[in-house]
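A single protein chain has been omitted from the complex, and every remaining protein chain is retained in its original position.
== chain A ==
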Amino acid sequence: MFKRSDHDTRPIVRILVEGTAVEARAGDTVSAALLASGRDVRRLTAVSGAPRLPYCMMGVCFDCLVTIDGVGNRQGCLVPVADGMRIEIQKGKREIGR
């Protein structure tokens, strides 16, 4: 769905999405990296379980909620990627103790 610009020369940052290595770019937010990955990164909402993707990309809509390094309900659009970051697509409500 998304294609990176050919002129994007930023250095590569390696993250893990559901345990699989994914290449992002320095300065990407988690949400941008997920959308650019080409993978199915739809989360499921907490009450009805409806599928959602990041939407506003500016911290307002909370549709980008994702588990980052073991912490649930993070807003992926507000967190820059870092080498080795572990991302899990959140299926429903935040888990207890995560």
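Some notes on this structure:
One rule holds for everything that comes next: a contact is a pair of C-beta atoms (placed from the backbone, for glycine too) under 8 Å apart; a residue touches a chain by one contact, two chains touch by 3 or more; residues count from 1.
Please note the rule applied: contacts and distances are computed from a predicted model.
You can't see one chain of this complex, but its UniProt record names it "FAD-dependent oxidoreductase", from the set "Ferredoxin", "PTS fructose transporter subunit IIB", "Multisubunit sodium/proton antiporter MrpA subunit" or "FAD-dependent oxidoreductase". Counting the whole complex, the residues of chain A in touch with the unshown chain are 46-47, 71-73, 92-98.
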